[in-house]
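With one protein chain removed, the remaining protein chains of the complex are shown where they sit.
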Amino acid sequence: MASDALDVSTQATAREAAPWLSRGRKDSIVTWLGMIFFLVIALFPIVVMAITSFKQGSDIIDVQTPPLWFHRLPTFSHYVYLFEQTKFLTWAWNTIVISFFTVVITLILAVPAAYALARLHFPNAENFGIGIFLTYLVPPALLFLPLTIILSRYVNLIDTKWALVVVYPTFTTPFCVWLLMGFFKTIPVEVEEAARVDGCSRLQAILRVVLPLSVPGLLTVAIFAFTLGMQEYIYALTFISNSLEKPVTIGVTSDLIRGDEYFWGELMAGALLAGIPVAILYNFFLDHFVEGISQGAIK
Amino acid sequence: MSLTRTPAAVEAVAAAPPREAGRLRRFVRGEAAFGYLLMAPVLIYLGLLLFYPLLLSIWFSLTDASTGQPFASWVGLKNFTDLWSNETFRLALRNSFIFTFGSEIGKAILGTALGFLLLRRFRGKRVLRALLVLPWTVPVALTTLGWLLLYDPTFSMLNRTTGAIGFPYHPNWLGEPVPAMIAIMVANIWRGFPFSAIILIAGMTSIPADILESAALDGAGFLRRFHYVIVPMIAPILFVGLLFDLVFSFTDLSVVYLLTKGGPENTTHILPELAYQNGIQGGDLAQGAAISLFMLPVFVIACVIMLRILRRREI
Partner (left out) sequence: MADGPAENPVAAATPPERAGCVGPIGSAGAVSGAAECDEASGAVFGRRLLLKGLGAGLATAGLAPLLAACSSSNNAKVTKAPVGAAPAGGTPAISVSKGASLSILMWNHFVPAFDQYFDKYARDWGSANGVNVRVDHVDIAQLPGRLAAEAAAGKGHDLFAFAAQIQTRRYETRLVDMTPLMEPLIKQYGDVIPIGKATSLINGVWRGVPHFNVLIAPLIRRDLLKENGLSTPQSWDDILKIGRTMKPKSHATGMAISHCNDANHNWRAVMWSFGASIVHEDGKTLALDTQEMKDFLTWAKQFQAEANSDEVYAWQDVSDNQYLGSGQGVFIHDAISSLRSLQQPNPTLYNNIDILAPLKGPKVQITMPDPQVFAIWNFTPKANVEAATSFLWTYMNNWKANFIASTGYNMPMFANQLQKPMPVLSEDPKYQILQDYQGSLLQTYGYPGPQNPPAEDVLAQYILPDMIAKVRGGGTVDDALKFGHDQIAPIYAKNYKSSLTPAPNVTAVPK
């Protein structure tokens, strides 16, 4: 594995630099120091959010008490409120549905296009490629009003989660096409040729040979599309006012910020409950993806 | 890697029975059609949902559209010239660059360091990785609320914590121009550096192991290896990741909108957020569209340059 090679090479350096310090220990120290540093940076806001979500309301607004610990007893009341008084579970489900279908549509759109751009020669291929990438540069802040017109008049999807499913691929697809192009290019043409010589049609060659080899790429695309969909703010904000259709980001921020009242405990609880499962999922696929890449890398 | 057929394969196919040969000719001719067919879905989709709204927005920017009357009368480039003479807009333009490129540098540095760290082997890596990815995976609107709590002038959670460990700098984070800019950049960097790390890891793991080994055995130090071997090989991936991230940062309004709304005194406006404020909440649709359109030229240029470089680097 490439990562092993890296370890070897850095270990070699360590041995040259400080022979008196055992290479294992020096590496460990550097690694652990680095890890602690990054953990503190990455987790400090998360920890604050977590602690706030368990603090009693009066504790949160009390400036005399330490921010990183409890003055009064911690409480689950904010989480209870989140589940009982808001539609949190509905929002979470909406988010899952929206992200899932966004990924599906992105793949349906991006895979053929990426293959075409990576493999096939046809007039204007390069221009199409550039054109697709350029569309990524068009910001949502510019488009959401015209998109509302389209979503309301022509397809009547406004105020439903399907509005987001239809629109999200506009910003996931361009980048995913590029990613997949790269992956497809790493698959040697000979493999496809061989399949076709064996009697497969072009399409069959793609389905039976190319796609299986590019599973890591497809997974990467899926992860990115999923995460981008979850992060999105402005489209979700504008297109959906029906509380039952809101994704979790909008649901939490809109129902728990009322006028100038911030329900901090519930907001933080909602934030963590929305983000942690995704992190776990992400981490799982990341592993898969990295290993797949290194196995699939062909010299 | 060549995209054309190797001579051997062509011969093999040509030597096949006539039916195969005919099919080959049809393939060659049909390749263009097939290509267009494969491109069709994405082109139609983007045409309808991106190109058409874009045209509409361009139309808005050339008229005096307002939210009450989106289809109003032609004014030509007046919106653009007006913007250029507006101090707030120029500030927003400057801020957009500082915000994006500053964050990018921060993300690159932190992301690279983290990426290399994660490439090492050590116990508990999986768990730690899950934790380190949290800034990116928790939706930005929600983590920004967390930052709001940290930067809040009354609670000053950040200041109180750093004060407890003796850190001397305690500004009113969102209330002074420079700290506010730093504050939003920090929130943006924090959100994005795991992604940069992932890009780096992806790039690194695509480098064949033996190349790295041979470089190490040749006695090259880490930095030299990095510069002469690693970077050229992962450049394409880095470029694409970088460009994506740049565009994402440049056009994202969540962080600024939720933290400062452009304050204090218009010093942290960035283009997308200003476009939203003036165009939608202020009702001046034409101006909002014009502000947004200012974002395009910069990236069209950057994109074309990147694409040229990428094309040339292909081995």
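We just call them A and B in the order they show up, numbering each chain from 1.
As a convention for this text, a residue touches a chain if its C-beta (ideal position, glycine included) is under 8 Å from a C-beta of that chain, and two chains touch if they have at least 3 such contacts.
Only a predicted model underlies this, so the values are computations on that prediction, with no experimental measurement involved.
J.: Kindly state which of the options A:35, A:145, A:164 or A:286 is in contact with the chain not pictured.
T.: Spelled out, the listed residue whose C-beta touches the missing chain is A:145.
J.: Counting contacts across the full complex, list the positions on chain B that touch the omitted chain.
T.: Touch with the absent chain occurs at residues 56, 59, 64, 66-73, 82, 86-88, 148, 151-155, 172-176, 180, 260-266, 276-278, 280-285.
J.: Which residue numbers on chain A touch the omitted chain?
T.: 57-58, 61-63, 85, 144-146, 148-149, 151-154, 156, 158-159, 237-239, 241-243, 253-255, 257-262
Going forward, only the chains that are shown with their structure count from here on.
J.: So in the complex, the part of chain B that touches chain A is made up of which residues?
T.: Residue list for chain B touching chain A: 1-3, 5-6, 9, 12-13, 16, 27, 31-32, 34-39, 41-43, 45-46, 48-54, 56-57, 60, 70, 110, 113-114, 116-117, 119-122, 126, 128-143, 145-147, 149-150, 154-157, 160-161, 164, 190, 194, 198, 201-202, 204-210, 212-213, 215-217, 221-222, 225, 236-237, 240, 244, 247, 250-251, 253-254, 272-273, 275-276, 279-280, 285, 288-289, 292-293, 295-296, 299-300, 303-304, 307.
J.: In the complex, go through chain A and note every residue touching chain B.
T.: 1-10, 12-13, 27-28, 31-32, 34-35, 38-39, 41-46, 48-49, 52, 63, 66-68, 108-110, 112-113, 115-117, 119-123, 125, 128, 130, 132-143, 145-147, 149-150, 166-167, 169-170, 173-175, 177-179, 182, 185-186, 188-190, 193, 196-197, 202, 220, 227, 230-231, 233-234, 248-250, 252-253, 264, 267-268, 270-272, 274-276, 278-280, 282-283, 286-287, 289-290, 293-294, 297, 299
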